[in-house]
Structure formats: C-alpha cells, structure tokens
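Just one protein chain is left out here, and the rest sit where they should.
In this document, chain identifiers A and B correspond to the written order of the chains, with residue numbering beginning at 1 in each.
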Amino acid sequence: MRLTRLRLLLPALLLVALVGVLSSCGGSDSGTSSEEESAGIPSEFKAPTAAPDNAQQGGTLVQLNEGDIDYMDPGAAYYQVTYSVTLATQRTLMGWPPDATQPVPDLAADQPEVTDGGKTVTFTIRDGIKFSPPVDREVTSEDVKYAIERSLLPGVPNGYTAAYLGDLEGFKEAEQAVAKNKTTAPDISGIETPDDKTLVLHLTRSSSTPVIQALSLPVSAPVPEEYAKKFDAESPSTYGEHVTFTGPYMVENNSSGELTGYTPGKEIDLVRNPNWDASSDYRPAYLDEIKIQEGFADPTSASQKILSGDSQISGDFPPSKTIVQEVATGNKYSTDQMVAVPSGGNRYIALNNTLPPFGPGKGLTAEQALNVRKAVIAGSDRTALRNTRGGELFGPVATHFIPPLIPGFEEAGGLEGPNLDFVQNPDGDAKLSASYMKKAGFKSGKCEGSICDITMVGDDAPPGKDTATVFQNQLEDMGFNVNFQPVAHDIMYTKFCSVPSNEPQVCPNVGWIKDFNDPQSILQVPFSGDSINPSNNSNWPQLDDPAINKAIDQAVTITDEQQRAETWGKIDDQIMAQAPAVPWVWDNDVLVRSEDVNGVANLFNGEWDLAYTSLTNP
Amino acid sequence: MEAHDFPESAEFRGAPGAVGAGAELTEIDPSKIAARSPWQLFWRRFREDKLAMASLVFLVLLVLVAIFAAQIVDLVGAPGPDVEDQNALNQTFATATGPSSAHIFGVDGLGRDVFSRVVYGARVSLVVAFAATFLSTVLGVIAGLLAGYFRGWTDTVVSRLVDVLLAIPYLMLAIGLAAACTFSTGKSGASAGCLGGLIKPGLSVVIFVIAVTSWTYIARIVRGQTLSLREKEFVEAARASGAGHARIIFRELLPNLTAPIIVYASILVPQVILYEAALSFLGVGVVDQPSWGQMISDASGDFNTYWWYMLFPGIALLMTVLAFNLVGDAMQDALNPRAKKT
Partner (left out) sequence: MLRYIVRRVLWGIALLFLVSAVIFLIFYVFPNADPAKLRAGRQANPALIEQIREQLGLSDPIWEQFLRYMTQVFTPFDWFGAAEHGGTGPLNFGRSFQSNTPVKEIILERLPATALLVAGAVVFWLLMGLPTGIISAVKRRTLLDRVTMVTSLAFISAPVFWLGLVALYLFASDVGVIHIFPGIGSYLDAETFWAKCWSLFLPWLVLAAATAAIYARYLRSSMIDVMSEDYIRTARAKGVAERNVIMRHGVRSAITPIVTLLGLDIGLLLAGNAILTESVFNIPGIGNEIVIAIRRSDLPVIQGIVLFGAFFIVTFNLIVDIAYAYLDPRVRYQ
C-alpha cells in the first residue's frame, strides 16, 4: 500500500541496535520477529498493544487528523488512516487484533480450510453478525461475495483486488463483463456460496496464502447487495455516503442510511453500533463515541494540543522533530505520551529506469544506465535523507526493500542488507560512486553532458519537500543538473509519478507500506514489470526485468511459510541488485496521546486502535 | 501586504523634509545666490532628511552584499547556502541548532547555515524588487499615457481593464497565476510555463505575476497626470506648431512625468518586496534559491523552538522594506516641497 505523506518515523537507536546485535553474536531468529530485536525502538517508546486490565468503559475520544480518509466505502479504502476507521467499524473475513502478526478470523468463524493443494479456500461465516441500522439483517456469505465483486466496478476505485484476488476463477471474465456493463457488479464464478454461511473460493493456482491475507483488507467487509445496488449504479458509486457497518462502532447515520456523521474534510463521528454482538468479537470497544476531526494543518501545534489536553490522540500526522525532542528530553510532557510502531513500510527514491540517464537512451546502454543507478545509490547520503524526517530515532536507514518484522527481512540481509557494495555505506561513498560513473562511461567520475539534465517532481510540503531538496543537492554533487518541481502530494501521483508516460527521471517521495504481513505485498506491486499500469502505476521505477517478474510470479504460489520467507528474501536482493531505486528508511510511526488516554496501537496499520483504546476517567 | 491597496493619491507624507517656517531673515550676499537645477533642489531637499539618507546608505550596502554574497559568506567562514551540514544538527533528533561559533545565525531544519541564506536571500529580494517594479512601471506608464492622452475609447478600455484587474483579490490572482504557470503540462514534469515557455516557475513567474497585478497603481497616476498635463499651454503650443502624437508624448509629456514616475515607482518597490515575501511564504514564490519569505515559511512550523531562522530573515525584510519606505517618503517630500504637509 502506498504511503501517505504523513508517515512519521520514530527514534530508533539504530547504531545501538546494530552494535548490540553484532556484539552479542546472537542475531535474531528469522520468522518470529519481536519488536525490540529488529526495529530497535527504545523501550520507553514502545507502543502498548493490549488494553490494561482495569480499562474503563465509556467516554468520548477525539482524534486529530490533518487530512481526510481516502474513502468511506470499504471497497475502495486503502489508506492506513482509513483503516483506523474500518478496523473499528467493519468486520472483515480475517482481522487484525492490535498485537497480531498474522490475521485472525473475524467475520469468519474459524481459520479457513485450504484444500486442493492451495487452490480452494473455504470460509465459514460466524453466526449472529448483523448489519447496522437501517439494514438490520444478519450477514450471509452472499454479502461477502458481493463485496468482492463490486470492487471491480469502475465506480468503486479499489486499488488491490486485481493484484491479490486476480487468481480467482472467472476473474478475467468478470473484468470483461464489467467493462461492458459499468453499473452492475459482475459475477465472479470462482466465488461460490453453497449456503448462507459458507464461502468457497476457487483459485486458478495455489495462491491461497496471499489470498487469505488479502481477505483481511477492507474489501472483504460484507456489503448487502439489495441495499447497495442502487448506489453502485452511480458513477462514482455513492455507497460511500450510505455505508452499513458490522463492527462495534458505526458512523452516525439517519433512518435511510445516509451518513450524517461524515462531513468530508471536516469530521467523522463514530457511535456505538446497536446491532453489534460483543460476545462474538475479540474487540473490547471501551469508548462510547469517537470524533475524528480533520483540518489540523500544523503538526506542531496539533501535537501540543494533544499532549497538553484531554482525551485526544493523533491520527494521520506524526509529531514534528521538535516535539519529539521535547517529549523525549523535556519535562513538560511525560515520555509515555509518545509511542512508536514500525510502519511495516519503506521509503525510497524512484529512478525512472526507462529514461536516460537512469535507463537506456541518448547513447547510453542498459548496462551503463545500471552503473549510473548504482553510482547514485552509492553516492547518496541516505542518513541525511532519513534525518529530514527526524534523525536516528525515526527508523533505520534502509538497505533493501522488505522492512523489519515482515517475513523475509532477515533472509534479505536484515539491517545490514545484501552483499552489494553500493548499499554498504549509509552516509554515501563518493569514491565508489565515482568508480561506477566511470564504468558507465563518464571519465570524470561525475555525470557529464546534456544527459545529466533531469527533472524531479516531489512534495511541496515538508518533510517530503525537505527530503527532495536534500537529494537534489546530493545529485548535483554527482554532476546532475536537477530541475526540481514541487507539487501537491496528490498531484505528484495522479499527474506525474503514477503516470508512466509522464513520469520524470526522479520521484523522490515514494514508498510502500505492506498490505499484509507477507513479503509479496511489499515487492509484487512496486517491482514487478507485470504490474506496470498506464494510468495508476505503483511500480515507480518501472522496473521490468523478466527474471524478476518470473520469480515473483512463481513465488506467489508457495504455501510453505519458511520457503516463502526465503524465496521472497532472495527476490528482494535480486531487485536491489538492479539498483532501481534508492531505499533510505524503514520508517516508524510516531503517535502521541493525551495523559488521560490508555492508548493501544495496532501493529497492522501503525495507528491507535479505536476499538481497544480507552480513557482513564471516562 | 494585505492591509492596503494603492490609493490613487497615496501621498505618504511621513517625513517632514522641508525647512520650516520661522527661519530668521538675514543679510544675503547677492553673489552667493546661484540658480539651481530642479534636480539639485530635489537632492538638496532629500538630503535634509537624515533618516532617509541613512536608509539610502543601508540600501547601497545591501546591494553590495547581494552582489558580493559569496565573498561575504567566505569572509565570515560560513558554508554556502545549500550545504546541509549534518553535524550541525542535533545527533539524536536531527533538529536544528541555534547560533554557535560555526554558524553565527544557527542552522535551519536541514542543517543549512542561516547567515549564509540571509545574505544570499538579499539577491532574490532585490532582483525581484527592481525587475518587477521596472516591468510594472513600464506597463503602467504605457497604459496610463495612452489612456490619458488619447482619451475616448482607449481610455475606456484601459480604465475598464484596470477595474477588472482590481476586482480580483490580487493575492489570489497571483497564487492562481503562479500555480497555473507551474502546473502547465510539460513532458515528464518539466513545466512548460506560461506565454510559450517564457515564464518558467521560479523567479520569472514571480516577477511576471507581480508585474501583471501591480501595474494598475502607476497606470492610474500617470493617467491622471497626463490628463491634466495635456491641457497645459506648452502642449497646445506643440500641437499648434504641427507636432505629431509621438513627438508630443515623448518630448513634452514624458519629461514632465519622469519625476512623479520615479517617485511612485520608488514607493512601489517596498510593496513589491513584501508581495514577493508573501508569495514565497505561501509557497508559490521562488523555490530554488534562498528567499527571506521562504525561510520564514520554513520556520513557521517550529518558530517557538527555532526562533533564529524566523527572526533573522524577518529582520532583514523589515529593515530593507523600511529603508525603501523612508527613501520613498523623502523623495516624495522632496518632489513637492510646497505641498502643505508640515
């Protein structure tokens, strides 16, 4: 999942952790990763992932957000921040309790049955789960089938169904059907509902592992067809203004189902869902009401408000570096009001592998372009890039793409990274960079000629702008002549970086957050040539290496956990060897809360979990 | 900048410059009475305003600083304005540090030396000030002359155009224009700019935008002056002796307009500097070079901790604009000494 600009990095004592790991010769064991080992977050900032024993019921919590969620419609929701709302208001087939590293059955009664060598997955739907008023009826397997099918409608802009559920039988036919009839959800023949409580998925190949993981995403939140059909007939679908809920909370609505509690860009009002059955849910749901207020443009003042106020938590923005410093070293606030969670994501600077000088053309061969890319990575001071977000404490400097805590991280080289010389020095190695430039044909060791005139389109607001500015300087030291165009964050994607035909040579503010705890969700969409899309591309380097594409395609179907970790770890190193982009941090999310809040953070989306957080005096 | 539009008869008579009444009558030696040219008189009256003289000196120094920015920065031992000194940042939190022996004005959030950036920032402010004012004046004089001299349809068109421009909140127009010119679809992000690529994002957009939105000020004044001048006898005489329009405009009218044009242009300069700072603050000004407005904008998130990089650029702006204002005031007083202002 693509990063929003508001990822905050937490102070992680990287060097201490590194020294600790090296000197103790213990290493951490791969597979079962515990936070302290890999992410190096100091214990005083470790986020609680369980509610205290004496947690109190009741009260109203306020969450401050800078921007809005992306979509209220669970079929389209794809932001980490939106997941805060969906985790509390929707029950998906598989769910994420705050401390889970693997998805847990939520709407499903039990772990699904996998048969046929990984090609058939059978879910049983729990009894007694009802939709919120005004729909009011019990959820059936048909509702999940419809939820998945409607995500193919052009009016429901889902960003991941095709990538992760594309192996369902009949998927291609469904895509063709919806291209002709744009306002009716197509039928996917591979989703069977033999009875109200059973859902059977038939896959064309043994990709059950990612499929089950993907069904922990909001797309599997049930949607009643008879209620939603009329909204889905519009384009874009207006279901987002009439969503119905199955979780402990719901957005306030009126008797015809219209969401009165959601004012886009201003506020979201969550109240208790009267039809929620506490006994069938792992969520405790202590709070009575949650108000999400949007529009807090200045993270410093918003953080101060939360830290010195009551019953508030931060949402989609991290506290600024100065606030972090103040909380950590000052005496105005108590240090446990600030916590860190690994975001499960990375940030990197995409070099457009199809345009010279980072791709072949203007007299440069592919081999030479590869050397130029290696030179750029070798010469970048990635620590300085990380410092633009906040220093040592904001996440370790990245050396490859799979982040800590995700299986495959250690297999890909862990913190130190793969055995490639150009990523060894996080502070940059000018001599190595020069030697790669020479291999690329630039005798002086720096870029020469008009081929060095490049454009970079980045964020126009800090910290993204700062990162881009710093990188611009580093590129210029290597001989490039950089034209930096700062634009608004969304425009950067919709007009430039995500449109292959209009993408500049450098897109500095990109990154990817895991969609679920499997390395496929970190590497497939961003680096497989098969996922390059002409209008909404997330393979920003436009890497299209046939060997890598094949390896990725085959790795999807591995069902053995250990084997998956190893294979994907190797793929990560293979990708890194092509030097498509400059990875610079595996960032941490920093969250702040008021004194009277018992905040519980959810490891899945790196935010406070609204269904587990409570107040000390409600 | 938002507080005020340019009123038509803005005569900021702040600085009393003329010699006051009440001077004693003394014996005057006839040989000491010499005729002085209008310019000499102008300069003499200007000189009497001590504050304005001090300001003039300050401005000359500022221009020198802008020209010799690199040398000055070297002299003080500061690094260049774009050097990101990682060592100057707090090592744990990567936050900026304040004035120290290595960086006399401290560093900003990226480790760049504030003193260096303030010095280089003078370039942007001055270049924009002079270029935009010049362009604005040229446009305004042309429009005002044509409107005032030819009257009739020309006047109507020009005046209506002025009305339309003035009806649009100028900051919004400026931001919108700047954004439009920046967003122009170029290939791979390279902006095509406006006016067929002539106006590219950065300095030229800012100058263009400011000029387009402020020429109305001078235009109105020049129009008024032209209207009254064209009725004077010397113009009638020229017409009677068969002079064509061009001759009258260039030989008779323009010379008489030079003084007020210069004065009102000099009043425009400080407004333009503030205007550029505002645009930079809002993020649509100059981005690739250090600019005082941009620095204040960078500081606005953490001003209570990073006071140094809010303070120094702000003081620089304040002093520069104040100096220009004082000079402009004194010039205006020197132009109209007998205006009953003191």
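Keep this in mind: contacts are C-beta pairs under 8 Å (C-beta built on N, C-alpha and C of every residue); 3 or more make two chains touch, one makes a residue touch a chain.
Predicted model, so just to flag it, every value in this text is computed and none were measured.
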{"item": "Candidates A:P52, A:G128, A:P154 or A:G330 - the one touching the absent chain", "value": "A:P154"}
{"item": "Per the touch definition above, residue among A:S308, A:T329, A:T365 or A:S501 touching the missing chain", "value": "A:S308"}
{"item": "Residue of A:Y493, A:W540, A:W568 or A:W586 in touch with the missing chain, whole complex considered", "value": "A:Y493"}
{"item": "Missing-chain contacts mapped onto subunit A", "value": "68, 70, 76, 78, 154-155, 157-159, 179, 182, 235-236, 263-265, 293, 295-298, 301-302, 304-305, 308, 460, 488, 490-491, 493-495, 535-536"}
{"item": "Residues of subunit B (touch criterion as defined above) contacting the omitted chain", "value": "1-5, 7, 11-16, 20, 51, 160, 163-164, 166-173, 175-177, 179-181, 183-185, 192, 194, 270, 274, 277-278, 281-284, 293, 296-297, 299-300, 303-304, 307, 310-311, 314, 317-318, 321-322, 325-326, 329, 340-342"}
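As a convention for this text, only the chains that are shown with their structure count from here on.
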{"item": "Length of the line joining the C-alpha centres of subunit A and subunit B, rounded to whole Å", "value": "48"}
{"item": "Touching residues (chain side subunit A, partner subunit B) in the complex", "value": "11, 298-300, 320-322, 324-326, 328, 355, 381, 383-384, 386-394, 455-457, 460-462, 466, 469-470, 473, 483-487, 491, 495-496, 502-505"}
{"item": "Interfacial residue positions of subunit B with respect to subunit A in the complex", "value": "82-84, 86, 89-95, 109-111, 182-183, 185, 187-191, 201, 283, 287-288, 298, 301-302, 304-306"}
